[in-house]
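Up next, chain A:
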Amino acid sequence: MNLFIVFFNVALAMLAAPLMWGITYRVKAWFAGRHGPPLLQLYYDIAKLMRRGCVYSRTTTPIFKIAPAVCLGSVLVALILMPGAGISSWFGFKGDLILLIYLLGIGRFFMVLAALDTGSPFEGMGAAREIQFAAFIEPSFILVMAVVGTSGGGLSLSSLFGGTGYHNIASTILAAGAMMMIYLVENARIPFDDPDTHLELTMIHEVMILDHSGPDLALMHYASSLKVWLYGMLVVMIALPTIGLFPFWLYWCALLVGISLVAVITGIIESAMARFALLDIPHILLGIFGMALLSLAFLLYR
Partner candidate 1 sequence: MINLIFAAVILSCLMLSASSRIKTCIHIVAFQGAAVSLLPLLRHHIDWELLILALIAALVKTLILPLMLFRSMRIAGVRREVEPLISYPVSIAISLCGLSFALWLATRLQLTETTGVSHLMIAAPFFMMFTGLFLIISRTKALTGIVGYLVFENGIYLFGGVLGLEHNFIVELGILLDVLVMVFVSGVAIFHINRKFDHIDTGRLTSLSEDTAEGER
Partner candidate 2 sequence: MGIFLFLIALLLFCGFASLLRIKGNNLIGIMGPIAAFAGGMPTVFTMLVSKSYIQQSINFPFPFGLCNFEFDIVSAIFMIPLLLIGMTAAFYGGCICKPEHAVPGRPIWFFFNLLMAGIMLILVSANTLMFLLGWEIMSWSSFFLICTYHRKNEVRTAGIIYFIATHIGVLLIITAFLLLQGQVEDFNFSSFLIPESGIASVIFILALIGFGAKAGLVPFHVWLPEAHPAAPGYISAVLSGVMCKVGIYGIVRILLLMPEHQPWWGWILLLLGAISAVYGIILALAQQDFKRLLAYSTVENLGIISMGLGMGVLAAEYDMPDISRLFFVGSALHVINHAIFKGLLFMAAGSILNQTGEHDLNRLGGLLKRMPSTATFMLIGCAAICGLPPFNGFIGEFVIFTQGLECLTHESWYLPAAAVLMLTALGLTGGLAMVCFSKLAGIILLGEPRSRAAEDCIPVNPGLRFPLGILAGLCLCLGIFLPLLLSDFMAWKISLIFIILIVLCTGLYFWRRKLAASAHNRTGITWDCGYVGGSNRIQYTGSGLVQPLTRFFKPLMLRKKSVKIPSGIFPDKGRWSIIYDDLILDAGYRQLFDAIKNICFKLRWIQSGHLNRYILYIALVLILLLIWELL
Partner candidate 3 sequence: MITLFVVIPALAGIFSLWIKTTVSREIMIMTAVFHLLLTVFTFIYPFEPFYNGWMAINPSSQLFLLTLSILFLLVGFYNRDYMALNSRVSRYEAQQNCCMLLMFSAMSLVILSRHFGVIWVAMEATTLFSAPLIYFHRSHTSLEATWKYLMICSVGIALALLGNMLLSYAYRASGSPMLIDDLLPIAASGDRNWIKAAFIFFIVGYGTEMGLAPMHSWLPDAYSEAPSPVSAIFPALMNCAFLSVLRTGEVCQAAGLGEFRDEIMLFFGIASLLFAAIFIIGQKDYPRMLAYSSVEHVGLMSLGAACGPIGMIGSILHMINHTLVKGMLFMISGNILAVYRSRNVNKVGGMLQVNPPAGILWLAGFMAITGLPPFGMFISKLLIIRGMLNSGSYVMAAVVLALIAVIFVGMLLIFIPMAMGTPPSGTSLKPAKPRLRWLLFPALISGLISLLLGIYIPDSVYNLVLEVSEIFGR
């Protein structure tokens, strides 16, 4: 059964992840009163890129080619740790939430290396911002994970469902809020980064993959959409712990709906507010840390 969970998680993610991108952009377009790209746009892009050839810079080394594989691989491995439908994954174990964070780290490490590998100042800039935000967000992420681990007991991702119901509302809300913020930061969305300004200088994630092309770019896009999915799952599970009590099929539908909801919210946020000034972001990240800490405090010292 646990193996099934793994299978379902991975399969659903691999199928549905690029959809979220489409949803977000549809919402943004609707707000802007435009028609917007088709929902399946990202699928088309990936498929096309797969067939394209690559342009490699003379500067680059094998690192540049390894990076996409590692990014995708690490996210996939992270996905097999996720529980589902109230059941822990077969790979789950005590402390796997720490492993999850570190697995996501590998992808970032290699993406940054690939960016620096091209020797392009733009990508260096993007890398600088990316790792800076990551460094600031990591403690908050760990504290949120600590909330997850302790609320259900068992110190594992499976305890996302352990807490049956909202036994501690305040902490849950705070944790969900913090997780949502982390979701925005880690996936480089507004208000922390604007992925579709026309000038590379203002972007973080998009500028790092500036030199990737063809299948590499496809893998990168796919990996990042999977990452969105993964963080979305976390947000949903933290926000509604009771989802674990749903019957099996209902659970997956609920999950899909929930993550799409997160995507919609992302779209709304992106159209509602502008990007923060780059120098203010560290303080906001500290604010997120404060939220996480507070939720943990509510949980521990109630």
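Picked so that all candidates are chains of the complex that A comes from, given by their letters.
Here is the rule we go by: a residue touches a chain if its C-beta (ideal position, glycine included) is under 8 Å from a C-beta of that chain, and two chains touch if they have at least 3 such contacts; residues count from 1.
Model, not experiment: these values are computed from the prediction.
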Chain A: touching candidate in this complex (1, 2 or 3): 2
Touching residues on chain A, where the partner in the complex is candidate 2: 50-61, 63, 65-66, 68-70, 72-74, 76-77, 80-81, 91, 93-96, 98-99, 102-103, 105-106, 108-109, 112-113, 115-125, 127-129, 131-132, 134-139, 141-143, 146, 149-150, 153, 155, 200, 210-211, 214-216, 219, 278, 282, 289, 293, 296, 300-301
